[in-house]
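Working notes, beginning with the structure itself.
One chain of protein is taken out of this complex; the other chains stay put.
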Amino acid sequence: MTVAWGPLLAAYVVLVGLPTGLTLMTWWVGRSGASVRLERIGAWGALVALVAISVLLVADLGRPERFHLMLVRFDNLASPISWGAKLIALKILLLLLVVHAVERRRPPDRPLPRLTKVVAVLLLAVSFALALYPAALLARSWASPLAGGAGVLFVLTALLMGAAVVVLLGGEGRTALLGLLAASAVALAVEALALAGRPGDRLLLAELTTGGSAPLFWGVAVGAGLLLPAAGLLTLPRNRVVTALCAVAVLAGAAATRYLLFAVGS
Amino acid sequence: MSTWTLTRRDLLRAAAVAGVGAAGLGGIEVVHRMTTEPRAAGKTVGAVRRVASMCQMCTTACGIIANVKDGRLLTIEGNPADPNSRGAVCAKGVAGPSILYDPSRLLYPLRRVGRRGEGRWRRITWDEAYTEIADRLRAIRESGRPEEFAFQQGRNRSTDIVARFLDAFGTPSAFNHRALCSLNRRAAILTTIGDSDWDLGDYENSRYILNFGSNWAEAHQGHIPVATRMMRARERGAKIVTFDARLSNTAALSDEWYAVRPGTDGLIALAISNVICQEGLWDREWFDRWTNYPAEKYAEHVRAYTPEMAQAESGVPAEAIRRIAREFAGATPRCTTICNRGSAAHRNGFHNDRAITVLNALVGNMGEEGGWCWHPMSAWDKKALPEPGPIAPKPTARSLIAEAKDWPLANAWQSNKMRVGEIVYLWIKQRRQRISALMTYNCDQAWAWPEANLVREVLADEDLVPFHVCLDVMASETSNLADIILPWTTYLERWDIDSRPPQGLVDYVGLRQPVVPPLGESKDLREIFPELARRIGGGMEHYFPWATQEEYFEQYFAPVPGGFGHMREAGVHVDPAKKPNYLPYEKELTAEELEGTRTEDGVIHGPDGAIGVMVDGTARRGFGTPSRKVEVHSQFVNDRGREADRTISPLPVYEPIPGHREQLAQGRLIMISFKWNVHNAHRTLQSKWLQEISHTNPAWLNPATASGLGLAHGDWIEVTSYRPIDPEVPRGDGSQLGSLRTRVHLTEGIHPQVIAIAHNAGRTTGGPVASNGRDRAVLVGHEPPDHGRVWWAGSLSVAQNDILPIYPDPVSGQQAYHDTMVTVRRIEGGA
Partner (left out) sequence: MARLGMLIDLRTCIGCHACSVACKAEFDVPLGNFRDTVKYVEEGAYPKVTRHFIPVLCNHCEDAPCLSACPTGAVVRLDDGQVTIEDGDCNLNRACMAACPYDAIYVDEDRGAAAKCTFCDHRTAEGRQPACVDACPTNCRVFGDLDDPESEIAVRAAANDVTVWKESAGTRPKVLYVDPKNALPLIEEQGVQVDTTADLSGEPA
């Protein structure tokens, strides 16, 4: 069978967690008293990441000059990519708006609080949709058999990535990170049990846990991504260096998990 | 709560940005819609010109229709009017355009510069080529030794013009490839029934078909006409049983496949005959009435060939032989055998095919509907459609090589000169006959002949072959060793009158015509020969009086209703009054026919030889043999043998291949070769579409054999061959011949004592498509070829023929392709 999607798409599936998680986590951390610095970096970070990822997506097209077809065609609403492209464009537009607002030097005249709220909620909604999106996208592909049922994992890893960046930026993300790590561990276990229960999928599980992907899975996704940071954050909660290292490990682990969801079985 | 707020102006700005973005995208979309073409349809849409012609990718010559648009051939399909192929063609037929437009085709005459074989060429004009060739040939002709001009043909479907030129020149040195092909089968059938050298089982109406090693699904001379009829028979519940050393596609399509040890087919047929006789399943009455040997005595003769003996030799279980004998005889008259190179291309092939043919007589299916049939014409009705005059007389000069007197049956039949192609270059090397000029036509003997390295050695030697002209569509191993290369037209750019043994048992005639004009400066023999004749002069030119090829065919086809015009339109003609050739021997002779005849021992002789036989008091046509009956016992072959100091049993017998038993016991294997369905000769390797399907030839080995030799799939091996241990064969001393390096392909579909290597590979020339990327040469006058898309570049492709010994059956001269003994040894990494 031909492998339709290669490294660029893998990079996309991995990286798209970043802007999504960033937006969601800056909101979460800022619920009770946001910091300007965090919101600013969050908005800029998400925007830059999203634009970079869009470039990846366009570059992956065999006919990049025709990228616009994904935005202007509404014939096929069953297509996840059709939705995804439009959501990414919408999120970029919303982020532009936010960036514009956070960069404002003088306090705004005639503020519209209700509009602000609507935009903020829309941004969260779009981000959440984009967090689920890789699962929807890959569910249609026989080449990534693991990904289709892994919506929860995609959301959790995106949030982990976002939280890790927030922590790295000095935000108060430690508790969130710990909670997410716990949730991820549970989700991984549930997923593994589900795979073990289906005869066809048992091979995939074996590939993951004992096969060629095992080093990446145990070493990076589980070891570096879950166990190490959980241990670090719990035992040395005040140590900045340790916290930062834990955040980096979480980033690597989440990326590995996402990559494995994309690649195993293809 | 967020630290930022939005204003009305922000909203407007965002709307503006979104608007500009949407407008921009909309604009791109409008431009895109206006500039993109609708989906390109396939090629054959709309008005195309349909030209009827005949295929020549293989030798079956199926009727085709070429779809041509604006002077370009688009696609090829079958011509439903063709009574043989009935509108069907195979992948090779459909692949025609890839041969016609092959970028590695030769398009200009070339003259070698530097040493022969060095690969350096200069483009010359046709005039230069004609002048040099004509000068050379004229000198030979005027020397009084015209036989020193030799013509080497491969597949020749232009027999009329070739014979005309060679006869007019006066050379008998016409070398063909029949001995590398079908000699034994033809000899066996001629011996037995005389009427024809080709059996045409009525497969479509048959209920039980015994196949002795014929691969009609892939390579038979009646390929598609046979295969389609077999499938119709299957639909009606016919049973097909195949004996073959290898699971060919034909074997796979059979209801039963038995892997036999090569060279034992005749024994199986004799054992089946024995069972039929012993159990009284025969049509004894028919046998006694229509053969020249009493059934009782034949039963006596085959008694020694027990199923148990056949099992021991061939590997086919005795019980299966018994059951098959019963089933076969039970289906008579709707049962038939079919065989080809699998049974015939052996040292004992003549007798194998004799035994198989006589098996049909035993059950009385000969000439019956659904039985074992034939047709007296292997081509069109040459009485109704005579060759336009003037006809040149047959040469009086003699060619030692063509006569091949060491092989008593090679040229035993007046009308059927088979020659012994595989010894040609050996004999040239041994200077048995001097050759002053050689012309190669549609043949790659330097690649396809047994001991091809010997052929190359001879062709490279300017003493042995002082002048060599090669006429072919593309560069070949042989053209590499020429002095002048002439670019030949493909079969899609030239004229022929043609037809094949009619599988429907009614003869027909077809026309091959150019579907597009010749590409580049390529020309056909029909243009080259008349011009050479004119330039050689000396009276040769008188035999080529017509001005154009059309004029010649106008005359040739004049007797057909509607003439040449009708042929150009329909491509084929069948006389509707003719009936299938069922039971021709039963035909009673009319009083008119009997006038002036005399009867001797029951055989009725007319002024030009025997015309019939008295059977139960009635004068009937009988068979075309000396006895006018089926010659189960052939005094004729026995006599021919005696003249050449060879013993040829008058009855079919089983003679084990000398040396096989001993060498098999030592663990040697028998090496056989085979063809894939998408390939034929060297020329099909030029097709990118066919090569894409089949382009590699690792050696087939049974896993049991491989594990015994410590071999796994993909391992590199060295295959070393040995000459036959056979005093009746030239150089039959059992010595080591040569080695090749290849890799192992494991398959359950092969006899454990056999190693099989496909023939369709191993070319080093002809462009990247044909040579798996090995040929990096740029032809004179051509763009460099595109190597990029040949995804199979670098795939294993090994020439087998260098290690195949020249091995003529002492009786007939047929090359024993499938009797080579080899040893196999694992080598590390192939280096």
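First chain written, first letter: the chains are A and B, and each begins at residue 1.
Everything below uses one rule, namely that a contact is a pair of C-beta atoms (placed from the backbone, for glycine too) under 8 Å apart; a residue touches a chain by one contact, two chains touch by 3 or more.
From a predicted model like this one, the values you see are computed outputs, not experimental measurements.
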item	value
Which displayed chains the hidden chain touches across the whole complex	A, B
Of A:Ala11, A:Leu50, A:Ala85 or A:Ala249, the one touching the omitted chain in the full complex	A:Ala85
Sole contact to the chain not displayed, among B:Leu6, B:Met54 or B:Ile76	B:Ile76
Absent-chain contact - pick from B:Lys688, B:Arg723 or B:His818	B:Lys688
Interface with the undisplayed chain - residues on chain A	1-2, 4-5, 60-64, 66-67, 69-70, 73, 75-76, 78-82, 84-85, 137, 140-144
Touch list for chain B against the chain that is not drawn	32-33, 36-45, 74-78, 85, 88-91, 93-95, 97-98, 217-218, 224, 227-228, 231, 234-235, 247, 249, 252-253, 257-259, 677-678, 688-690, 692-693, 695-696, 698, 702-704, 714, 716, 741, 743, 745, 747-750, 752, 772, 789-792, 794-798, 829-831
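Here is the rule we go by: only the chains that are shown with their structure count from here on.
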item	value
Centre-to-centre distance between chain B and chain A (centres being mean Cα positions), rounded to whole Å	65
Chain B residues within the chain A interface of the complex	1-11, 13-14, 17-18, 21, 25-26, 28-29, 32
Chain B-facing residues of chain A, complex	27, 30-31, 33-36, 39, 66, 68-69, 71-72, 89, 93, 96-98, 100-102, 104, 108-113, 115-116, 119-120
